[in-house]
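Complex shown without one protein chain; remaining protein chains in place.
Each chain gets a letter, A and B, in the order it is written, and its residues are counted from 1.
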Amino acid sequence: MSILQKIKNTVRSRSIHVSYVDVGSCNGCDIEVLACLAPRYDIEQYGIYVHNNPREADVLLVIGSVTPQWVDKLRDIWEKIPEPKVAVAIGNCPISGCVYARKGTLTSPPVEKYIPIAAQVPGCPPRPTEILSAILSVAPLIFKDYEEKQP
Amino acid sequence: MKKTVDVSIPLGPMHPCWKEPVRIKCETAGERVLRAEVELGYMKKGIERIMRGRPWQEVMFLAERVCGICSVVHNMVFIEAMEKISDIAVPPRAAYLRVVANELDRVASHILANFSYCYTIEHETLAMYLLNTRETVLDNLERLTGSRINTAYMIPGGVRFDLLPGDAAAMLADLAKVEEEMKRHVRIFETGPLIALRSKGIGYMSREDAIRAHTVGPTARASGVEDCDLRLRHPTYRALGFTQITRTEGDNFARVMVRFQEVFQSIDLIRKCIETLPDGPIRGGGFCKAGETSYAGEAPRGELTYAIKTDDYGRVIDIAIRTPSVMNIEACAHEMIKDAASIADVTSTFISSDPCIACNER
Partner (left out) sequence: MKFLYEKDLRQMKYTILTSMRHDETVRAIAARLGMSDAKLRMVLIRRFDMSLLENIESRWQMGQQHADDGDPVAAELGCDLFTRFIPLVDRETMQTIYSETTAMTQEMPFEEAVARGKERVREAVLS
């Protein structure tokens, strides 16, 4: 492993920028992601910074089953995120559509049809601690030795 | 309508200040905003279409997932509408426990709304204080109902879980802590000179505009609309001696302050409920029957109406939900943002009306 890669690994392990996008849910998962910011869970002590700008993000949290407006736009957002990047599905909606996957719905789950998903956190909604541990366990797997793993 | 428009600035759908996707197109001349247009459709899930033809046991859970922030009140209004159709009586203890759950939810929702506002005007310290206080409130909601967000606490004829005496004492102790913390946060908000600069006199909406757009909830009460709180007509709240809070300024500051004042009022209501909690069963009986009704209740954001038609087996044939955000977002976009002095005020004004896009589009 080169020295440059080592430096990159160290830096990346302590600085993860998170962006979240709601593609049509009940916003219960939205506010659980927000609750991670609270001093009780304190997401920033792990070096995770939550803001809503995909161009600076490393981790994209996808919330919700996909509504008609997002069908083409979700892919655009994914392409704007610089490499290395990872998408995590929060809640039941992006996995299966939850209660919205019934007759008469306007949504078209799952999210995997549109962008590659690395990890899924089921729950309606999942607890903030679960979201936190999902980000913390999936990000190092993808980001460690990223350049060397490239073919 | 020809106007001199320099540039049309879109805000969203992904924006650091929006918690949910919405797009506002602002037509500006210089820095002044002339007109704003709201583009929705990012959260349209078609819940009303899914609900049609399903039994109430399923619709109950769907109704709760119209909105995650105020899920308890959606549950409550739907269940009370079903009870009104089927003439099911609620035991007094259950009615009081419903008020406790609903007010805890209202406190959490108001604190979240004020958190968003403080976050938008970049007062992150106060925002984080508020978010931490909200966690204590959610703990108590979990203590009562067993869940943080989607609780499904109420069922026709009662509630699911009883409040144990030990839990009641712990809840009262927690509420005292929340009240003390909130007093400090309100003092920070009220006396902060920078907050006043960004809040007072901005996003003004007159009483006439508020009535014309049918605004409801704290947004209307901050503009001085009297008698717009449906809790005044709810029998349990009447027994508790509820009075409405009204302010007359009609700007962003008033809207946030109304919410702060209502937090204290809700804490008082919960305390009164727990102290005078009658003994008895928490579940009555009954069958859901055929009928048609329109029932309204007071959500944290305002008046929430369910128009339901059911058949003999308790299936929902037709349903229309009118959420408070429908009116508030529309009034905000067309009355408050119009003639805003700068683009920076658009975000804070929009957040001050406590918009909930998931409610708005269902």
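In this section, a residue touches a chain if its C-beta (ideal position, glycine included) is under 8 Å from a C-beta of that chain, and two chains touch if they have at least 3 such contacts.
Note that the coordinates shown come from a computational prediction; the quantities given were computed from them, not determined experimentally.
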| item | value |
| --- | --- |
| Of B:L40, B:M128, B:A170 or B:I188, the one touching the omitted chain in the full complex | B:L40 |
| Absent-chain contact - pick from A:E44, A:D76 or A:E148 | A:D76 |
| Among B:L62, B:A254 or B:I319, residue touching the chain not depicted | B:I319 |
| Touching residues on subunit B - with respect to the absent chain | 1, 10, 37-41, 44, 46, 48, 211-214, 307, 318-320, 322, 326-327, 329-330, 333-334, 360-361 |
| Touch list for subunit A against the chain that is not drawn | 68-69, 72-73, 76, 106 |
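One rule holds for everything that comes next: only the chains that are shown with their structure count from here on.
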| item | value |
| --- | --- |
| Of all residues in subunit A, those that touch subunit B in their complex | 19, 21-32, 34-35, 37-40, 51-54, 64-65, 67-70, 73, 77, 98-100, 102-107, 124-125, 127 |
| Parts of subunit B lying in touch with subunit A, wherever the complex brings them together | 13-16, 18-21, 41-47, 49-50, 52, 54, 61-62, 65-69, 71, 112, 115, 128, 131-132, 134-135, 138, 148-150, 356-358 |
